[in-house]
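Note that this is a trimmed complex: some chains were dropped, and none of the rest were shifted.
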């Protein structure tokens, strides 16, 4: 059954290259601040100082808990090269019971 | 106009390869449990038995309804090779009226 539960969330960031992606990914997993991270390439178009900028970036989607997002942001900012990195929290409405328990276990396991 | 409606959702899973991806995708579409499925490659990094594991997977994002997610999970689990597959339900806040009507029609069409 799908468990309707909203303490799990996805924290989404973008980074400029693989090296930064792997450094941040390893740090947040080793600190048990995320259970799983998906890395995928994206083309970014964005407004910066009145112009449209074009970059190739990597999107990192981190499965974590709402309780962990503040500390997760702190660790990310300490390793991120951007002045204003994209850091967004996407809500999750639920999931399969054993997967949700696994994510919660990975995160809470550190306390 | 954007219709503010939350009965639509995105059910997200990951699978190990194209063959499993296409088998699950065909089953959920033929059963009218999803209207549309997006497949895209991701690099996954995750905690498993105290170590960081590294896999190349496929992410499947299924446009469905909250009413269908339990049966959708049942069908997925019957075809998925993992012991604890990622199955997450992401909420949708709304969408264009005709697209939402199309998704609802695809899913409800089976009853």
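We call the chains A and B, going by the order they appear; numbering starts again at 1 in every chain.
Rule of thumb we're sticking to: a contact is a pair of C-beta atoms (placed from the backbone, for glycine too) under 8 Å apart; a residue touches a chain by one contact, two chains touch by 3 or more.
In this text the structure is predicted, and so the values were computed from the model without any measurement.
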{"item": "Homo-oligomer size of the whole complex, from 2 visible chains", "value": "3"}
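Note that in this section only the chains that are shown with their structure count from here on.
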{"item": "Euclidean distance of C-alpha centroids - chain A vs chain B, Å", "value": "20"}
{"item": "Interface residues, chain B side, partner chain A - complex", "value": "9, 14, 40-47, 52, 57, 59, 66, 69-70, 73, 77, 84-91"}
{"item": "Of chain A, residues touching chain B in the complex", "value": "1-2, 8, 10, 25-26, 29-30, 32, 35-40, 63, 90-96, 98-99, 102, 106"}
